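Please find one structure pasted underneath; my questions will follow.
A single protein chain has been omitted; all remaining protein chains appear in their positions.
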C-alpha cells in the first residue's frame, strides 16, 4: 500500500517496525503536495524542507527508541494556528506576511509528541465560510468528483476545507481544524473523512487566531476514527493561558475506539428531518440508525425544539464576537498597512484592502447587532435563545447518551453554487451549528456515497467532555459502513 | 453656607460627579504577566498579549482582584461576589486589541460612601456608585516626528480601578476634599499610590449647573484632569461657561471636554458626528468572575485601620482635638510616627510637637515624615526629658533645633551644652537677690501695686541663669522675697 494511504495508527506501527523511515513517509507526502497542491490548493504554505529535516530527526528518535505517539507522522496545520517562525495568514490578505514569534498550544502539543508539519492548510478567510471560497489565497478544490463529471470543481466545505482536502487526497495523514459552527465536521463530511469537534474548553485556544471566541474549538481531521483519537490525545489538555480551557482529565481516547455499544442510548432528534434534507442523506441516516441498533444500541426519539433557531442565533453571536476580535487588525503592530493621511484613514484603507467581502460583511453585521439601541434586540436575545438550545441538549442527554444526525443537508456542491445569497450559503451549517452553540462535542463520520458518488457524513453529538462515546459510536459506524472509497484526485496514482 | 455662582439672571448651584481612574498597585498587568512597573524602556513592559497579537488571550491577575475588593471595603461599599468583564470597543492608536476590557454591567464593587470634611468643619457624605476594574491604554507621543505619532505600550494593560461617585458634590472645595480623602484611603490600603503627577490617579469630572430646587440639567464630562487643583479650577470654569450658555438662551450639549490650565478654559474634545458607540458586550475570552465571601472576609480582616477610624480613635484614646487628629491621620506614616511619640507620654504635648515644630521643620526643609531628621524615638526622648523636668519648654525648643541639625539625641545635647534645668534653690535664691538688688526702683514700683512687673523679674532671673532655671522654683522664690 502506498505510504500516503496509510492511517496514522498503521504508519506509527510501520515506523516502529522500521518498515519505512520517517523521511520516506514524509517525503511521500511532500512529493504529493508538490504534485497535487497546484491543483487542489489545499495548502497556503507547504513547509516541505522543514518537514524533511524534522523527519530526519524523527528517524534518529526512532532509532534510539525514543519515539513518541506521533513521531514522524506528517500532518497539515490549518493556517489559523500560529506556528513559530512559519507564516500564518488566516487566509487573509491582512496577514499575508505575518510570521508569529510564538506557537499555538495545540500545535506545540503535536510537536511535543513528535508530529511533522508538512504545511499550513487553506481555509475560508478567518474561518468565515462553508465552502472554502473566501480564502485570499484562492479556493480549495474538493478531490472528490461527481460520477462521470471530472470537470466540475466541487467545494471541500469550510472553513477547514484545505485540511479536509489534504487529508482526503493523501497530502497529509491528518490535519488540525477549527470548528466555530461546523468548520471541522462539514468539510469532513464533504471530503469523506472523519472530523471531531471536541467540547468547548477541551483544546486550548491560545495561539489560534480567533473568529468567535465563545465557539471556536480546535479538533482533529483524519481518515479514521482511531486516527482522530490519536490526534486528539495530543491536542487536548488544560492550558493556563486560556481562561476558557477546562481543567479536567484527558482520558485514553484510543481505548474508546471499538468499545462495545451494548445498551448505549442513541437519540434521534426529530427536528433534524428538516426542509432541504436530501433523500440520499436521509437514507444514509436511516442506515446509520440501523447499524447502531445492530451494534446493540437502543434508539430513542428525542426532540430539540430550538434546533431551527441555531443558525440565526449563530449569525448574530459569531459576527458580534468577530467584529470585536478582528479589530486588532488595524495595520499598526502587525499585518499589512495601507497608508493614510490620518489614523482613521489608515484604519479604513487598511481594513478595506486587508479583509475580503465575507469578512467585511460579518464585521459590519456584528458591529450593527452590538451597536447602541440594538444590543438587546439582537445580541442579548440571541444569547437567550442560545441558553434554550443548550437546555434542549442538556434535557435530551438525560434520556440518551449520544445523538445521531446528518452532518450536512447535502453532499458537496460545486464552486460557484449558492454564492449569490449569503443566507443560502449559511444554511449548509444548519445541522452543525446547534452543537457549537451549546459547546457540545460532535463528530462527523463518512458512512457511504450518495447517488452522484460523493461521500455522505453522519454526525454524532455527545455530552460535554464525553468525546469517548463519540469515538466508540463513531468507530461502530465506521466498521459497519466499511467506508474505503477514495477520491478521484489523490496522491496514490498521481505520479 | 452652600456654594453658588451668581449669573446675570440669578443664582446657580453646581452639580459634580467624579470618575477617578486609580492605577492598581501590582507587580504584573491585569491580564498579562508583563511588568506593571513604571519607567521601563519603551515597549519592554509589553507581552504579546498586551500588544494584541493574534491568538493571545487574557488571564486575570488575582492580586488586582484583591486590590479592588480591598478598595471597595475601604469605601464601605458592597462587594459583588459575581462580576463580569465586558469589552468596550473603539479604535485608537494606543489600544492594541481595538477594545478595552472593563466591567460595564456587573462591576466588582457596588454602592459605597466617602466622608469628607470641609474647612469650616462641615462633614458630608459623598456616595460611591461603583468601582470596576479595567485596563489602561498605552501612550502616544506626538512630538518626536513631523508626520507620525509614536506608540509605547508599556502602560497598556496595567490594571486600573475606576471609582465613580454619585453627583453629590456641590462645590470645588468638596471636589478637592473628596479627591484628597479618596487618595488618603487608597494610600492607607496600599491599593494605589495616588500620585496624580505621574498619572496614577486621574479624574474625569462631570459638571452641570442648575437653579436651586431644579432637577439635573445636561452635564459635560471633563476628561483626564491630573491634579486636585486643576479639578477645582475646571469645575469653576466649566460651571461658569455653562451658566453663560444657559443665560444666553442656549443649550448645553452633553459632550466631552478638555481642561486647558494654561488658558483656564475648557474646550470641546470631539465633534458630535464622531460620537462613540462602544458596543459593550461580555468578553467571551473570560468567564464571570466569582469570588468567595470567605475570601472577602479574609481580606477585610487583614485591612489596615482606615483614616476615619484612626482619627476617631486618636480623639478618644489620646484626648486630642478633632482638628489635630485629622491632621495626624492624613498619612499613615504620620499617624504611625505620632503614635510612637505619644505612646506612654503626654499625648497632647506629643501632638503639639508633631503638628507644630516637627511639621514646621519638615516644611522648611522640604522633607517628608519618612525622612524626618528627628526620629519618633528621638522626639519621644526629648519629651521624656521634659517630663522628668530635666529641661523646661524653653530649653526644649533649643534642644529640638539642635536635634534637627545634628541628629544627636536630646540627652546628648543637654549634656553637651549643659542645658540641664537648675532646681538648686540656693543658686536660684542668689540670682533672685542679685536681680532685686540691681532693680531696686522696680521693686519699689511692684510693691506700690504694679503687679505686672512680676514677669519682668522672672525674665531677669531666667536670663541670669541662662534659661536653665526651673520656672516654678523661680516663681516661688520671687514671691517669697517680694
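Labels for the chains are A and B, by order of writing; each one numbers its residues from 1.
Here is the rule we use: contacts are C-beta pairs under 8 Å (C-beta built on N, C-alpha and C of every residue); 3 or more make two chains touch, one makes a residue touch a chain.
Rule of thumb we're sticking to: contacts and distances are computed from a predicted model.
Refer to UniProt and select, among "Simple sugar transport system permease protein", "Aspartyl/glutamyl-tRNA(Asn/Gln) amidotransferase subunit C", "Acetolactate synthase small subunit" or "ABC transporter ATP-binding protein", the name of the complex member that is left out.
"Aspartyl/glutamyl-tRNA(Asn/Gln) amidotransferase subunit C"
What are the shown chains that the left-out chain touches?
Looking at the entire complex, the absent chain's contacts are A, B.
Going by the contact rule already stated, which one of A:47, A:234 or A:367 would touch the omitted chain in the full complex?
A:367
Among A:56, A:283 or A:388, which one touches the chain that has been omitted from the display?
Per the contact definition at the top, the residue touching the missing chain is A:388.
Of A:46, A:129 or A:464, which residue touches the hidden chain?
A:464
Could you tell which one of A:81, A:272, A:378 or A:483 touches the chain left off the display?
Going through A:81, A:272, A:378 or A:483 one by one, A:378 is the residue touching the chain not shown.
Per the definition of touch given earlier, which of A:98, A:117 or A:211 contacts the omitted chain?
A:98
For chain A, which positions touch the chain that isn't shown here?
97-99, 101-102, 199-201, 214, 240, 243-244, 246-247, 306, 308-309, 312-313, 315-316, 323, 327, 330-337, 339-349, 351-352, 355, 360-361, 363-365, 367-368, 371, 374, 377-378, 380-388, 390, 421-423, 438-439, 464-465
Which chain B residues touch the hidden chain?
So the residues of chain B touching the unseen chain are 26-28, 32-35, 41-51, 59-65, 84, 91, 93, 140-142, 144-153, 277, 279, 282, 284, 286-290.
By definition in this document, only the chains that are shown with their structure count from here on.
How far is the middle of chain A from the middle of chain B, if each middle is the mean of its Cα atoms, in Å?
Each chain reduced to its C-alpha mean, chain A and chain B end up 58 Å apart.
Please give the residue numbers of chain A that touch chain B in the complex, ascending.
81-82, 88, 90, 95, 98, 100-102, 104, 205-210, 212-214, 240-244, 320-321, 323-324, 326-328, 330, 332-334, 343-344, 347, 367, 370-372, 375, 379
Quick one: in the complex, what on chain B touches chain A?
So the residues of chain B touching chain A come out as 48, 51-60, 87, 89, 91, 93, 96-99, 149, 151, 277, 279-281, 284-287.
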